[in-house]
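Data first, discussion second: the structure below is written as structure tokens.
Note that this complex is displayed minus one protein chain, with the remaining chains in position.
Coming up: subunit A.
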């Protein structure tokens, strides 16, 4: 079973994402900010990270930059999932190495299609 790390400071978003991801037969871990996510990735790299942008302690973008300097057994696919819906943010995320981008609000179909695009399901 493939593993997804949901990184979001909102408990509600984590819960909704978990519900959708588990229905797609992924196992789910949660992190409350970028730093928490980085620690979890160092311990065991997930197959995919669903990543919020604005979070306390360490933002999604800072996490992504830190991840590139972290030695991992395999690089997870990164899907940004954020309310930052402007084209400049999307471009910046892709340039920083994000594989996909989900603009909130999202639904099951959106998440499913993005996971298929990055080859996780």
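Please note the rule applied: contacts are C-beta pairs under 8 Å (C-beta built on N, C-alpha and C of every residue); 3 or more make two chains touch, one makes a residue touch a chain; residues count from 1.
Criterion: contacts and distances are computed from a predicted model.
Trainee: Which choice in "CheR-type methyltransferase domain-containing protein", "Cell division protein FtsX", "Urea transport system ATP-binding protein" or "ABC spermidine/putrescine transporter, inner membrane subunit" gives the name that UniProt lists for the one chain left out?
Mentor: Result for the unshown chain: "CheR-type methyltransferase domain-containing protein".
Trainee: Kindly state which of the options A:13, A:31, A:58 or A:102 is in contact with the chain not pictured.
Mentor: The one listed residue touching the chain not shown is A:102.
Trainee: I need the residue numbers on subunit A that touch the omitted chain, in ascending order.
Mentor: Against the left-out chain, subunit A lists 85-87, 90-91, 94, 98-103, 106-107, 109-110, 113-114, 116-117.
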